[in-house]
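Dumping the structure here so I can ask a few things about it.
The complex is shown incomplete by one protein chain, all other protein chains being positioned as in the whole.
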Amino acid sequence: MGIDLAQFHEAFFEESFEALESMEAALLKLDIGAPDAEVINTVFRVAHSIKGGAGMFNFADIASFTHTLETLLDGVRAGRTHLTTGVLDLLLKSVDVMRELLRAAQGKASFDPQRVADLQFDLEVAVAKNEPPTAGAPATEAAIEAAAPAAAPAEPHSPLWRISVKPLENMLSRGNEPLALFAALAEHGELRVQAFVDEVPALAAIDPHRCYLRWQLELRSGASEQQIAEAFEWVEGDCDYRITRAGSAAAPAAPAIPAPPPPARPAAKADAAPGASTGDAGSIRVSVGKIDELINTVGEVVITQSMLAQLGALVEGPSAERLRSGLAQLERNVRELHESVMRVRMLPIGFAFSRFPRLVRDVAQRLGKQIELKLTGEQTELDKTVLERIGDPLVHLVRNSIDHGIEKPEERLEAGKPPAGTVHLEAFHRGSAIIIEVSDDGRGLDCDKILAKARSRGLVGPAETPSEEAIFELIFLPGFSTADQATDLSGRGVGMDVVRRNIKSLGGKIDIRSARGRGSRFTISLPLTLAIVDGQSVCVGDETYIVPLVSIVESLQVKASGVNRLSNAGEVISFRGDYLPLLRLHELFGVEPRSRAVHDGLVVVVEGDGQRVGLFVDDLRGQQQVVIKSLETNYGQVPGVSGATILGDGSVALILDVPGLIRSTSRREAA
Amino acid sequence: MNTNPEKTAATEAATHQVLTFVLGEETYGVDILRVQEIRGWSAVTKIPNSPPHVLGVLNLRGSIVPIVDLRKRFNLAQAEYTAVTVIIVLTVRSEAGRRDFGVVVDGVSDVVDVDAAAVKPTPDLGSRAATDHIRGLVSIAERMVVLLDIDRLIGSQIVEPLESDAAAQAA
Partner (left out) sequence: MSAPRDRSSAATIGPTAVIKPDSVLRLPAQCTIRDAAQLLGRLLLHIEQSSPVYIDAAQVERVDTAALQLLVAFLSDRKSEQRAVVWLDVSDAMLRAARGLGLAAALALAPG
């Protein structure tokens, strides 16, 4: 079984040649004097999608070349590089070279490596030539920083005002403080402050009472120009200022914010894809970096809020109750704020779904199957990072459905089914999770075949008779599917184990349901956001750990008699009629506990990967939302730990990786 | 752009400033430009199953920074951590990007100008691993100062102990 990788290549080539045609047409339309931003975007998208495909199929030459081309186009798009006849010429030559490269990759022609290298060099020169001199005086580089906390929440659609502020010599000495001015402005909305320090002289030459700084402010506010100008009344005569309303999102005066690359998809379909309306007047383009900065700040707010809540619980006296109710209100507001901010990072899953109609059609044709693809819930939004990383697992699952699930038309007719099979991709929200389901009405998973294969690979002993559910689980084992599927899309023999690993790395899980002859359903469940978890603090000795609330089943006290020691399988406790392995966190993490006697502490029953274990800890502390900080930025991965967080008192607590801990026990037991 | 430690070392100015600190009987030096911050000792959060020289992590203005005990790293006798114990927060650059980490030292002594010409190469002690993180030796006020190459000392392997440690543990 398995399918030929070449058919995916073919789809890629076909799409790329089409896209190159539209790129060429677009380039020929371009007016050197006044290049149309939308046309440049189209050209950029073509380069980007070819790069993505080439990367996926390991066509290194094409990927490298298109990467350079994309960099140049990005410069043109952002206004760093001027579109001259020379540049246009380079772009047209690039189309030709890309055609050559694609044909060579198809094996239909050879290409001239020298010519490609020369052109790539020329492209690089063009990129470098128009890059602003970054090595300039560092003093003129001013950072854009968020100003004092904005008092008025700015509507996301509020207009953007640019205000340049240049104090006159005596502004400071007359007691007019720019900080106060900016604070007054920040009352109107969201203010960003950029300072220019290039006119500040050397210390020895400075007049300490004179102002040498200048500012460029960005205020997002629904206030009128007059209202904004009122803030300047106090400083009238001491400072020059200019208030301008920034034009539409694509205002040419906008600072060179690298726009997020559009999702890779064929340009030819760009207009049909959901959310592709780039001209939408009600939206602006914001760099992902800025959003992440905002998310970080909100994360800090969450930490401060939890610190205040801790303090608030300790306060006594007549005002204590009012303080606590205020703090509770703050907590609700912070939670809402966090949710709104995270929503900014959300994109409709339609971006990930849009590649499937083409893919399904092509694969079905190759395999001689009839398939109807149903897409539901394309507007369901999920985090950008999740979206980017869920694409490949989905391709794998859909491909599997078509390849292994759906039968040939004749076979289906014999089974009393319509000749065309259905593959259904569905996305929806359930609680705080996103569910994505890939289902088909094909033949379902063949338990006997899976079991036979697992036995032949030594994954299941000859005497074992696993349950149906356990058999389905087998296909996720490393080494189960890879050998047979060297024809995988990426050409690297990616199996279901990788699909599961990718989903897990996003904090999600995947389950299978299947009925012989009726079809299969793969259910992926993903967390809505990645940055914050609801956690239960537990302590072991002097250390505090956070257990994500979602994985906690129950916390209980266990009597000494409730613990049984099984020969070489460690300790177990009885819980709701089951025996669960008991994990002593202090042993696992090598810390000195308050007590080793189980009845002195608590057992937190946690669940992950469909398995339950009891975690033995000294005590429980409060529940709180915690901001996940990476340990990997400065340190590295830690087994059993998914990240760290900063507690209200400023100390660091580790967040437990429950599925990881459970895996480590099953390994221990197996050993 | 250039992240090659050898190249940056070679192209450095004739003199550069070095922050010296004391560990037991010895004086070490690090490039002052790599020093981010000097702070007092405060309790760290332990990292499970970390190498012995990693004491744990601290919150440094919102980012999580590992703290390395140089005494353990250099196999010196242990000292107590007290209120005068100092953490020097340093920045390393490696292929993996920029990382910050703190080292616990007995005390910061001084900042000295070091003439590149006065830096003596490290004597061959047989094992490359043992001296790989030393950029050279320099004599200051009749004391020998061991100049550390922190990129090599830590580099991308805070988690994994260097060869010498691994060997020491295995032995």
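Each chain gets a letter, A and B, in the order it is written, and its residues are counted from 1.
Note that in this section contacts are C-beta pairs under 8 Å (C-beta built on N, C-alpha and C of every residue); 3 or more make two chains touch, one makes a residue touch a chain.
Everything numeric here is computed off the predicted structure, so don't read it as measured data.
S.K.: Out of A:Ala34, A:Ala204 or A:Ala560, which touches the unshown chain?
M.R.: A:Ala204
S.K.: Of the listed residues A:Phe17, A:Phe111 or A:Tyr212, which contacts the missing chain in the full complex?
M.R.: From the options A:Phe17, A:Phe111 or A:Tyr212, the contact with the absent chain belongs to A:Tyr212.
S.K.: I need the residue numbers on subunit B that touch the omitted chain, in ascending order.
M.R.: 13, 16-17, 19, 32-33, 35, 37-44, 46, 55-56, 61-63, 78, 80-84, 86, 100, 107-111, 113
S.K.: Counting contacts across the full complex, list the positions on subunit A that touch the omitted chain.
M.R.: With respect to the unshown chain, the touching residues of subunit A are 138-139, 141-148, 172-173, 175, 177-179, 182-183, 193-195, 197, 200-204, 206, 208-209, 211-213, 215, 542, 649-651.
One rule holds for everything that comes next: only the chains that are shown with their structure count from here on.
S.K.: Using the average of all C-alpha atoms in each chain as its centre, how far is it in Å between subunit A and subunit B?
M.R.: Distance between chain centres, rounded to whole Å: 35 Å.
S.K.: Could you please specify the touching residues of subunit A with respect to subunit B in the complex?
M.R.: Counting only subunit A, the residues touching subunit B are 296, 300, 543, 588-591, 629-631, 633-641, 644, 646, 650-654.
S.K.: Residue numbers of subunit B touching subunit A in their complex, please.
M.R.: It is residues 43-50, 54, 56-59, 62-66, 99-101, 158-159 of subunit B that touch subunit A.
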